[in-house]
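Below is one structure, written out as structure tokens, with a few remarks after it.
Removed: one protein chain of the complex. Kept in place: all other protein chains.
The letters A, B and C name the chains in turn, as written, and every chain counts its residues from 1.
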Amino acid sequence: MSYASQLLDSYPRTFDVDAGILTAAIDALNDCAQACTADADDDLSEPEVAEMVKCIRLCLDCASICTTTAGVASRQTENDPSVSKSLLEACIASCRSSGDECERHATTHAHCQVCAQACRRCEQACRQLLDAMS
Amino acid sequence: MSYASQLLDSYPRTFDVDAGILTAAIDALNDCAQACTADADDDLSEPEVAEMVKCIRLCLDCASICTTTAGVASRQTENDPSVSKSLLEACIASCRSSGDECERHATTHAHCQVCAQACRRCEQACRQLLDAMS
Amino acid sequence: MSYASQLLDSYPRTFDVDAGILTAAIDALNDCAQACTADADDDLSEPEVAEMVKCIRLCLDCASICTTTAGVASRQTENDPSVSKSLLEACIASCRSSGDECERHATTHAHCQVCAQACRRCEQACRQLLDAMS
Partner (left out) sequence: MSYASQLLDSYPRTFDVDAGILTAAIDALNDCAQACTADADDDLSEPEVAEMVKCIRLCLDCASICTTTAGVASRQTENDPSVSKSLLEACIASCRSSGDECERHATTHAHCQVCAQACRRCEQACRQLLDAMS
């Protein structure tokens, strides 16, 4: 059981979103942040680094947005849905953009294939959380 | 002249948004992140901390979202407008929410008054950047 | 297999630290960042929030330091050991401080008990990585 799940279990108040969907999103966000941080670095060490510039940039954005979104989603106290929902929208856009670019390199770079997968899973998990909040 | 402005002046490629509007937004985002981080801590040290819980939570969100948005806005290379625009929307929502709550405490806590001002300025600067990108 | 592990497996260059120790540290850092972010929020929602102020503050520090340390440890390209080692030292100090304070509340708050465990594991994993780098 992930720490996100354990901590949510012991939250002192109640919250009105499905706990399974919420923890799945938080875990996917943390996974995607880690994958994008590492993939940007893997790209930097490729001999043909000039071809990876777009991938590096989009992965840096995605790592930062996922970490911030994981933080906001982890805070249940006095949650403002107008903030969480618009941030989830931004995170979905970022995961899609980063996932598309990683996929273009997936056949030549195994690290981009792994990162594309993390981005797709995170995009899906954020969309499910957004649907559950509506 | 801020570092955001100096670094943008020496950017090696061209970019298609007004440099003045862009640097004003980056500076306002960094200012707001700092104000919210410090205000959340000021709230924590108030004797009536229980009344400040909502303000703390919204300021933590806003600090993190502003820092991430400043990073994305600072990167011009291979910019994806679908990501930057939706993140600016989320940042505007967060600054509005945090600014509203700080304003409720502005007459009793000087730190909340200062933070409300930083949130309002940042909301406005992000909106101007979003308009300039459309 | 965690994303940290998968991405390290496909790193294009070589690196001179044990891959198992490195991925264990990155995973523990991400876990601890998540636990501290959530625990600070759990503390905020406790009826006796005034008694949790120290715990909130130390968990906010620890979450931020762990996220930054995970990023630095995930980047292998052109690594500067003088930076990584001193940051690991700071992270160990933060995990110890945060773990000690969470432990003080462990019998009354289950979320603090879980967070204390994440801090202890992270402190140990960082120390092992630091030893492996020396």
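Note that a residue touches a chain if its C-beta (ideal position, glycine included) is under 8 Å from a C-beta of that chain, and two chains touch if they have at least 3 such contacts.
The structure displayed is predicted, hence computed values, not measured ones.
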Chains still shown that are in contact with the chain withheld from the display: A, B, C
Absent-chain contact - pick from B:K54, B:R96 or B:H111: B:H111
Touching residues on chain B - with respect to the absent chain: 2-4, 6-13, 26, 30-35, 37-39, 41-42, 44-47, 63, 67, 70-71, 74-77, 109-111, 114-115, 118
Contacts of chain C with the absent chain, listed as residue ranges: 53-54, 57-58, 60-61, 64-65, 67-68, 71-72, 75, 77-80, 82-83, 86-87, 89-90, 93-94, 96-97
Interface with the unshown chain - residue positions in chain A: 41, 44-45, 49-50, 53, 56-57, 60
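Just so it is clear, only the chains that are shown with their structure count from here on.
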Where chain B and chain C are represented by their mean Cα positions, the distance between them in whole Å: 27
Multi-partner residues of chain A (at least 2 other chains): 67, 71, 75, 77
